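Once you've had a glance at the structure underneath, I'll fire off some questions.
For this depiction, one protein chain was excluded, whereas all remaining protein chains were kept in their positions.
What follows is chain A.
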Amino acid sequence: MNHLPQAWGRPRDDVYGPYDSSYLQSNQSHGPTQHTQSPVVTGTSVIALKFKDGVVIAADNLASYGSLARFTDVKRLRKFAGTSIVGFGGDVSDMQYLDRLLNSLDIEEAYSTAGHTLNAKNLHTFLSKVLYKRRTDFNPLWNQVLVAGLDDDSKPFLASADLLGTTFSAPSLATGFGAHLAQPLLRKVAGDEEAAAKLTKEQAIEAVKESMKVLFYRDARSLDKYSIAVITKDGIELKEDEKLENQSWAFADQIRGYGTQIN
């Protein structure tokens, strides 16, 4: 007789053999909780530029699955509280999670505070704290976001936050590929805050559209359908079904050094 009371009433090892623990859920299905180690469905660049009374922000409507152009009608500029726009680069499912989070925050704020809505600066602080907390938990939200809108003094506000919780602000910003291709073009029209404060809305839109064109020419994970938004004191103009205009590869044969030219 087994004198250990814990074993009473259980199948005897000497009769049935030891318990086959392979029936326990193993790592494959119900293993340890998994955290994102790399993004899956991704959006490419977001670009934005401040002007004298607002901000212009744009991103194309493509969500890629690696090199596959998987979803071609994804809106990566999201409205918040009718005051701000968040442009998302990086993982699309994390973008959708953050968008739900922001919508619930908006509803909560609308019910709890009287006559006050969160502006773009408040929103950026919130987002960067969420992102920093998640990186600290080793469970990052794989995005780089641009937040565009107005600050406490109703001045144009534009800032970035990424999956590590790194934040910064500048008169023009671009994520991903745009940081290399579009940012130099945008800095040419608005190198500092003073220059941005002199730009008109039309000039800013023109510069952003031109940058989107350059991105479509040279970023392989981009699309010629894009969203563009202009945020001013008067509200948000968001267009989500724009098409790139006046494209031309006429300049291509002028480029030397890559192709089969002789000289």
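Note that a contact is a pair of C-beta atoms (placed from the backbone, for glycine too) under 8 Å apart; a residue touches a chain by one contact, two chains touch by 3 or more; residues count from 1.
As a working rule, contacts and distances are computed from a predicted model.
J.: If you had to name the missing chain as UniProt does, which of "Zinc finger C2H2-type", "II associated protein", "Ribosome biogenesis regulatory protein" or "Proteasome component C5" would it be?
T.: The UniProt record for the chain left out of view names it "Proteasome component C5".
J.: From the list A:Thr72, A:Thr166, A:Thr200 or A:Gln247, pick the residue that touches the absent chain.
T.: A:Thr166
J.: I need the residue numbers on chain A that touch the omitted chain, in ascending order.
T.: Residue positions of chain A that touch the missing chain: 4-7, 10, 13, 18-19, 21-22, 24, 26-27, 35-38, 128, 132, 135-136, 138, 140, 160, 164-170, 173, 179-180, 183, 192.
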